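Note that one protein chain is taken out, while the other chains of the complex remain in position.
Letters A, B and C mark the chains as written, and numbering starts fresh at 1 in each.
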């Protein structure tokens, strides 16, 4: 069986795992106060071109989003997000559990538009009952989005601009950032992210590590006292160096870039194969997640040797499915898939 | 430098790490729905003698305590704990952050007494203003305690009895349970824990894994819908099988017991050496944490080659220090320490 | 100036105020444990035909909604409500502040449909990722709605049925219940409300008292330990008897019914006058809130002598406005208004 279900079904990239094994018997202080974490923090600061950013490593994405959002917002504020945003749908209410409403915006292939953000905020304060409603206190976006799409640099500039016009921070969920940076046609760099977002996280779980996300506070004015907040949210790893060791491996010699590059190229080969075989590409994704509309009998046949995700029916005889590549996907895996696609 | 600072300064026990390496490139479903997790769950059910217990694996201790306590308590209830209990002191307010007061009881070498619990609850309901106060909704204890001491079976029976007399659950924080089970003079088994506690967790982080705690709901009436609650608390690991693989390694062939046994024997050798050298043993701990009163010049001399924790001054010329052993401590480490102790 | 802005712009109905004045110098125990409160509780139990209901008096509507919802829901659950529901819009995030998401449904003149509730719940549990999403744990409706419309008995039966089919409670916000019970064409009684809803509140603030809402737990299985929860939510009045005295006045001799009847009749006269004068009735409301589309110059002219609420522009030259009657509205007030309407 060959797997295209998700980018978190395997363990860690070999170089990351090797670093964990190599350092396993060393003794270090806990909670991220060790030298491996310090080095990883510096590598990330360098990679994002922001020497004075605060960088903290957390275990998972839900925690990272919940902690960052809770730390930024005042009690009476909520977070703006696409109606399809991860925090609006798939965090089991973690944002609300810390007291904050998710204020939803229309989504366009998973993305929000700067003009919608602007109008929401303008209309909010124009409503004379606004103090009885939840104030928009920050903007959350995912880059790439939950549908694999990517904001262009111009779109990011516009979103950052509208946020700062209204004096609210822009927060970017970068769970799959590696695949976004190497997306087909991507015109933004990690330094742009750090320049335009006030906070963001660079995901490890889906991009080569066993687990772990690097939360970056580029604009420190928006989030102070991060350490106790991370602890309070249960997101502080006792053996914090495990995160430092892994992110060190990702950022020391360009592994993070190689992972993104490799997975995207394989995803594009898959997209091309399905398109060439005459199937509809449902979302025009330039990253490692690809969505296709396939006849149900084709799905059944493919599933004999290949594993992938089902997203829902489309008409009586077709369905939408998702294929995801990652650092763990090989050229051979994709060859087998393409062979299966064409074996009609 | 030889390290006795804590039981979470090194990585994972060799057999645990080997299991992670061996399974690294396998693809499994996420969030703990894989076969490794299922097997680990069954191994733990067998070890605790409770076939229908719910077992769920979380990443860290703060999360596990916060999730379990939040899941058990009604909104108007708080959790009883020793004034020295971890949740009362060192969770950065994680319990209060989910809305619940920690109601403190006197501690006796880190332990609470059944009669104190009984009196607290009796007096609470005898106070005619009790509905204006926070109701005691559960009891939290640590086994072993934060000071390395251990409840006897009779003490556990008494605590369980008083809890059930008042119809509140008993929850046991077993972050270091392996060392408690093998403590000098320990007269309780893991099956006793499962029989007497309504919920408890078996810690991995300090007992051989890279990270991870196994939350056991022995009495399911007290905590339903654990899965979404774990997710909401940010405690659900995407690659959940990493926890299953590690706990499988601990419980498949008795590794968990060997780890406890080994570390405790080394700790007792250390205690004996300090005592023989004429130093005061501060807490009469039968587990892997040992506390001594040493002259400050002795501390300075030991620190040239050995690393350990400082707990605070005791008079003008002495201090209390802590030495901790773990699965990562070797006989040779202890030989070096004992040599240093005796080299006055 | 004559006022039709809202039903909470004046003080209390004369009979209510008189009761407060008459009892002012009496001494009673606090927090609702007095005899006036006991009597009011019994009067309400009688009026709703439910002898064993729990009845508790709170100060205001936001509190009552927040307390009831927080008391009913488990931590991983949210509350279903119309997208126009008060808790979804105008509670400043009070529901989220206690940790719960408001799950919105489409609104039809402010009402939700039983089939939508059913489909939401069916689709929720059919989604294999449902444990990562917020579970629908109760249904919130307003009777009458924020737009003055009223659920028919058949609609209430259907909503109650679908809730109980899925084992979630139905909660009714009755801030303006008095006006709903006497609505044009209303076919439900207070006893129907108590029979079909598991919890509801009978509003006082907008229906004759200075302040105060009577929270009724018809089905006690869904909400225990109400007293400490009310206190915790800051909704417990020290001089609790003030609520008992006021609700006693409302329910002892049918004042509550007379208030509803009077205000609705006056509202219908207003509706008729606007309709007769050729203006559009925007929502076909049978209660004390009426919405009309008026030319802006007519609005300006009316405002010289009459005060009412502006709801928003409709096209270039018209706007929607709201006229509200209450126990404080007189026949003379309406005569003046009708005269002004017709003085084109």
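The criterion applied here is as follows: contacts are C-beta pairs under 8 Å (C-beta built on N, C-alpha and C of every residue); 3 or more make two chains touch, one makes a residue touch a chain.
Predicted model only: the values in this text are computed from it and were never measured.
Among C:91, C:155 or C:198, the one in contact with the hidden chain is C:91.
Touching the chain that is not shown, out of C:60, C:161 or C:295: C:60 (per the contact rule at the top). Contact with the undisplayed chain is limited, among C:221, C:238 or C:316, to C:238.
Across B:27, B:45, B:100 or B:176, the residue that sits in touch with the chain not pictured is B:100. The set of chain C residues touching the chain not shown comprises 1, 3, 5-6, 8-12, 14, 17, 20-21, 23-30, 59-63, 66-67, 91-94, 97-98, 205-206, 210-211, 228-229, 231-239, 242, 307, 328.
Although one chain is not displayed, chain B still touches it through residues 75-76, 78, 89-93, 96-102, 129, 131-134. One chain of the complex is left out; on chain A, the residues touching it are 70-71, 74-76, 99, 131-132, 135, 224-225, 227-229, 231-232.
As a convention for this text, only the chains that are shown with their structure count from here on.
A separation of 50 Å divides the Cα centre of chain B from that of chain C. Distance from the chain A centre to the chain B centre is 34 Å, each centre being the mean of its Cα atoms. Each of residues 75-76, 99, 131-132 in chain C touches at least two other chains.
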